[in-house]
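A protein chain is absent from this complex, but the other protein chains hold their places.
Right after this comes chain A.
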Amino acid sequence: MERHVKLSRFTRAGSAAMVGALALTLAACGTDPNTGDDSTAEATEGGMELSGTLSGGGASSQESAMEAWRAGFQSQHPDVTVNYDPTGSGTGREQFIAGAFPFIGSDAALEDDEMTAAEETCGSDVIEYPGYISPVAVAFNLEGIDSVNMTPETIASIFKGDITTWDDEAIAADNPDVELPDTDITVVHRSDPSGTTENFVEYLSTVVPDVWDFEVEDVWPVEGQESAQGTSGVVSTITAGEGTIGYADASAIGELGSVAVGVGDEFVPYSPEAAAEVVAQSPRVEGTADTVWAYDLARDIPGTYPIVLVSYHIACTTYEDAETAELVKGLYSYILSDEGQEQGTAAAGSAPVSEELRSEFLTAVETISAAG
């Protein structure tokens, strides 16, 4: 009796497993035929149709732009899947050096030792160029006020906690036409380590080192201030408060007021174009490979918006796998194309890279190939 029950139970389990296996097989069959049906895709220059999967990752600042680039690239090449995992710049660089990500985004250029390690992994030179340039806005929430002029000294004093009310003389002096309330200033910064923080802090310590006497790091140096996680966290915290001020990717600040930053004698409100100009006019770091464009940003060029987040695209010039090489080349060529630049601006407020630089970057990207 017992034996009989046992047997039948096993039989049932067996048939269930069979059905499951069958379903899996069918599902696997189902995914195949829908590829390549509508081959409206344009072929690449070589006339070769791209296919395969490319998985990279890195800086989360690039995520929304990369989302647009991915979608655009994939719609040109329906057989291609591109994944971008916003792990953060640090993890991205680590994964690139470990060989896990064939391409990455990073808010900082590779440091010398990282570059050496990366070249070793690639077995060749590394391509590195500023692919994503975005103005970082100093955003605030004051009822009825859209724009306030501030010199770098004022910004640094506010974020350091030295200026505590909105009607402080230092702010009022630059804004004769604005009726400033006596609201307390609440500074909101990023609680997580972030490239946005690092860029903002680097700007302050470059321009006004005697006021902003902190080390440049990706974590906020001042203790005891409000903070929130991620760009959206900061923006919603500023929005929810009154008299709050913070810094965030300009494309994300929505309806909040923003600061026109003092450069020389004028005050420049943020715009993608004014941000792109900073990269175009800054000197390139010397002593690197020809395919590496790293920049020491100049923060005091009149007419440019000096607080920018520059995020690099990093890849190898040779890959062991021909498919990966073609895919990386295809993706980066797309990003640097007119269409790619438009997509980036529309989706993420990324500043378009100047034509001149783009053609230089493109020449380097064209050299990506399979090893041996």
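Here are some notes:
Everything below uses one rule, namely that contacts are C-beta pairs under 8 Å (C-beta built on N, C-alpha and C of every residue); 3 or more make two chains touch, one makes a residue touch a chain; residues count from 1.
Methods note: contacts and distances are computed from a predicted model.
Note on the omitted subunit: UniProt lists it as "Phosphate transport system permease protein", one of the names in "Assimilatory nitrate reductase (NADH) alpha subunit apoprotein", "Phosphate transport system permease protein", "Glycine/D-amino acid oxidase-like deaminating enzyme" or "ABC transporter". Residue-wise, the contact with the chain that is not shown comes from A:Q229, picked out of A:T53, A:S75 or A:Q229. Screening A:Q76, A:S134, A:T154 or A:T186 against the full complex identifies A:T186 as the residue touching the chain left out. The residue from A:N199, A:T244, A:S258 or A:T291 that touches the chain not shown here is A:T244. Contact residues of chain A toward the unshown chain are 2-3, 6, 60, 87-91, 93-94, 184, 186, 188, 191-194, 217-219, 223-229, 233, 236-237, 240-244.
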